[in-house]
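With one protein chain removed, the remaining protein chains of the complex are shown where they sit.
Chains: A and B, in written order; residue numbering restarts at 1 for each.
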Amino acid sequence: MYDFAYHKPATLADAVKLLAADPDAKAISGGHTLIPALKLRLNRPSALVDLSGIAEMKGIRREGDALVIGALARHVEVAENAEVKAAIPALAYLAAHIGDVQVRNRGTIGGSLANNDPAADYPAAVLGLGATLHTSKRKIAADDFFLGMFTTALEPDEILVAVSFPIPERAGYAKMKNPASRYVMAGAFVSKGPMGVRVAINGAGPCVFRQAAMEAALAANWSPEAVAAIKQDPEGLNSDIHGSAEYRAHLVTVMAKRAVAAAG
Amino acid sequence: MPQVTLTVNGKQHTVEVEGRTLLVELLREKLRLTGTHVGCDPSQCGACVVHVNGDSVKSCTTLAVMCEGAQVTTIEGLAAPDGTLHPMQEAFREYHALQCGFCTPGMVMSAVDLVRKNPQGLSEKEIREGLEGNLCRCTGYHNIVKAIAAAQEVMHGRRASLAAAAE
Partner (left out) sequence: MNVVTPFEGIGARVKRKEDLRFLSGRGQYTDDINRPGQTYAFILRSPHAHARIAGIDTSRAAAMPGVVGVFTSADLAGIGGLPCGWQIHNKDGTPMAEPKHPVLAEGKVRHVGDPVAVVVAETRAQARDAAEAITVDYEVLPAVASMAAALAPGAPLVHEGVPGNICYDWHIGDAAAVEAAFARAAHRVTFETTNNRLVPNAMEPRCAVGEYDAATGEHTLYTTSQNPHVIRLLMGAFVLNIPEAKLRVVAPDVGGGFGSKIYHYAEEAIVTWAAARLGRPVKWTADRTEAFMSDAHGRDHVTRAELALDAEGRFLALKVSTRANMGAYLSTFAPCVPTYLYATLLAGVYTTPAIYAEVKAVFTNTVPVDAYRGAGRPEATFLLERLVDVAARQCGFDRVELRRKNFIRPEQFPYQTPVALQYDSGNYHATLDQALAAADWAGFEARRAEAKARGRLRGIGPSTYIEACGIAPSAVVGSLGARAGLYEVGTIRVHPTGSVTVLTGAHSHGQGHETTFAQLVADKLGVPIAKVEVVHGDTAKVPFGMGTYGSRSLAVGGSAMDRAMDKIIAKGKKIAAHLMEASVEDIEFERGIFRVAGTDKAKSLAEISLAAYVPHNYPIEELEPGLEETAFYDPKNFTYPGGCHVAEVEIEPETGRVHLVNFTAVDDVGRVINPMIVEGQVQGGVAQGVGQALLEGCVYDEEGQLLSGSMLDYAMPRADDLAPVSVATHTTLCTHNPLGVKGCGEVGAIGAPPAVINAVVDALRDWGVTHIEMPATPQKIWSIIQGRTR
């Protein structure tokens, strides 16, 4: 790791100021994506701005027909939260299956979303539920947030504060893990609710995406069989030693089917 | 140079660190607590697991500066002050759940956290899943799983001793 300065602001405003003042500074919360990258010397921030002391980024609460989760919520907190389990059990399930116990004890929803690793879990839930992302500047719809591999709509001095999940009638998540890293090789988050019928696919492509054909099929007939025959085009999907684009495309259908079955 | 003040195994330390100093480096190199090991770089193996504020974390993926004010427990601090082994340590010995011993500190610390957080008790499958973040190359995990299953009975007071848990 290269050395860097370390700041721990107490307020969102101070954090924004620090990031705005130094274009080479990076925000950190749980650090479970950033620190491994730093250890490999893949990037060289001048400073780290530790968000973990910012009160307005914490907490999980029900607000009307939505569940609002602070960006600093650790995966374990989402997984075990009674409100989450009651309102969107698929989201609790997803959080309970991110990485391993130690990752869940440190990693945060905000960190995962701001990083937008194609093999991460949370982007599928956010896109698959049609959530709204609250930042230090504005509100961003899920459909506008994930721009590409490791790229989001967040500006360099913009901080993700909370995510508001509309509560669906039903939702489900299924994934196939990479046998080595255990990151997502292909996953599907499906839901039916106020945001319509949504199918978000993660792991398979360079960025989480919606599977329109499956959404249409499920809108007409919400059942695993409805998606079983829909093939994902492998064009543009990721390919590595554990999963070719063709295999991932096949898994997309299998995982969508399983996600619908899990959603009930 | 930044300073961090934290409590390790009940003892408070104030240590000078760099921004980039990892918690495991602080423990091993500054405090000479070498029971916590480093077995990989991409946060996969879990040899470095310690407890921070009651949660198991990978100390190789935690910056020391982010542990200001933290309560840290390492393998050296798990046994009672009189040296009596923690039931999990006992169980690992009883069930031959360690061979070369290198993954053992992290494995034990993960296991203790796993059992503490699951007072309802864990099935064999749940124990295996709960160990996803810890690699062992020697044992094939068979005896580790058995040791944890026995230790949870003692830790939760359902059995008085490991011998009783084995029955």
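FYI, a contact is a pair of C-beta atoms (placed from the backbone, for glycine too) under 8 Å apart; a residue touches a chain by one contact, two chains touch by 3 or more.
These numbers were taken from a predicted model, which means no experiment stands behind them.
Engineer: From the touch rule at the top of the page, work out which displayed chains the omitted chain touches.
Structural biologist: When the entire complex is considered, the left-out chain reaches A, B.
Engineer: Just one of B:Val4, B:Ile144 or B:Ala165 touches the chain that is missing; which is it?
Structural biologist: B:Ile144
Engineer: Quick one: say which of B:Val108, B:Ala150 or B:Ala165 touches the chain that got left out.
Structural biologist: Counting the whole complex, the residue in contact with the absent chain is B:Val108.
Engineer: Can you list, in ascending order, the chain A residues touching the missing chain?
Structural biologist: Residues 1-3, 40-41, 176, 179-183, 240-244, 246-247, 250-251, 254 of chain A touch the chain absent from view.
Engineer: Could I get the residues of chain B that touch the absent chain, sorted low to high?
Structural biologist: Counting only chain B, the missing chain is touched by 18, 20, 28, 32-42, 44-45, 47, 74-76, 78-79, 85, 89, 92-94, 96, 98-105, 108, 124-125, 127-129, 131-132, 134-145.
Basically, only the chains that are shown with their structure count from here on.
Engineer: Averaging over Cα atoms per chain, report the distance between chain A and chain B in Å.
Structural biologist: Distance between chain centres, rounded to whole Å: 29 Å.
Engineer: Okay, in this complex, where on chain A does chain B touch?
Structural biologist: 1-6, 8, 28, 31-32, 35-36, 38-40, 47-48, 50, 52, 76, 99-103, 105-106, 181-182
Engineer: For chain B, which residues are in contact with chain A within the complex?
Structural biologist: Within the complex, chain B touches chain A at residues 2, 18-20, 22, 41-44, 46, 49, 55-58, 60-63, 65-66, 68, 110, 113-114, 130, 132-134.
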